[in-house]
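Right, chain A next:
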Amino acid sequence: MSELLKQLKDQYKIFDITEVKSFQTFFSVDTAKLLPLVTSLKENSGYTVLVFITAVDWLEEDKFQLTYIVNNPEEKVDLGIRVFFKRDEPTMESIHHLWVHAATFQREIKEMYGIDFPGSPRVDEPFLLEGWDDIPPMRRDFDTKKYSEETFFPREGRESNDPATFMKLKLYPDE
Partner candidate 1 sequence: MSLSNKNEQEKNIRVTEDKFLAPENRKHTVIGPGGEEIFVDPLNDYFCTEKPKVEKPYKGILEKFYNWARAESLWVLGYGTGCGSIELPPLFSPRFDAYRFGVAMRPTPRQSGVFIISGYLAVKTLKRVIRSYEQMQNPKYVIALGSCTINGGMYWDSYNTINRLDHYIPVDVYIAGCMPRPEAILSGFNRLKEKIKEGRAEGANEYIEKLEWYKANQKKIIKDWNMPDYNW
Partner candidate 2 sequence: MTNLFSIEYITIFTSFALLVLGLWGIISQKNIFKIIISFSIVNTSIHLLLVSLAYIRNRTAPIIDSAVDRVNAAEKVVDPVPHALVLTAIVIGIGITALMLSYAFTMYKQHKTLDINQYKSLKW
Partner candidate 3 sequence: MELVKKIGFVLLGLFIILNWGLIMSGIIRKIIARLGMRRGIKVFQPYINLIKNYSIRSQISHGVMFYLGPVFRLSGGIGIFLFMPLIHGSELWSNFSFTGDLILIAYFAFFGMLGMALGAGEGGHPYSAIGISRGLAQFTAIELPLTLAIISIAIQYNTLSISEIVAAQQGGIQNWTLVTNPFATVAAMISFLGAMGHSPFSVVMAPQEIPIGPPTEYHGTFLGILQTNRAILHVIEAVLYMNLFFGGATNWGILILKSFLVYFWSVFVGMVFPRFRVDQSIPWLLKLPVLIGIIAIALLII
């Protein structure tokens, strides 16, 4: 594992290496180097399974993070690869040619975060949201409560409580 990381460090300038567990290591890499990196991992190092792709919206830092988890079924180890890019340029290279099912992840990320993967099959078709006409709902600047109130006719008289406070008040009114 460490040898591989060392090699990757030399070759792809990976940084920010975090070993979460003995079988799971995360690291970051430049956006431009992601594709050669995962290709090499798949072809040379036995990381043949793409577990998933996920996205994080770092609104405060004005950037998106994509995390690719790849798995080596022989050695039973995972690698998490993080890439970061700016929120105003939400575009990433597609890896559907390496793993066919990556297209589905990318399609979902496109719908929920608005991160585009040019060339990915059917990436523009709706995945869960049919006829969505707003900014992607998983972006943190999308106010879901406001949207719901504006759109879905909230019933008058509904009260909403913070469960912890409410239960505390109800069960232990003295304290």
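Just so it is clear, contacts are C-beta pairs under 8 Å (C-beta built on N, C-alpha and C of every residue); 3 or more make two chains touch, one makes a residue touch a chain; residues count from 1.
These made the cut because all candidates are chains of the complex that A comes from, given by their letters.
Since this is a predicted model, take the numbers as computed values, not measurements.
*Asks:* Of the numbered candidates 1, 2 or 3, which one touches chain A within this complex?
*Replies:* Looking at which candidate touches chain A, I get 1.
*Asks:* Using the touch definition from the top, list the residues of chain A that touch candidate 1 in their complex.
*Replies:* Result: residues 126, 128-133, 137, 142, 144-145, 147-149, 151-155, 158, 160 of chain A touch candidate 1.
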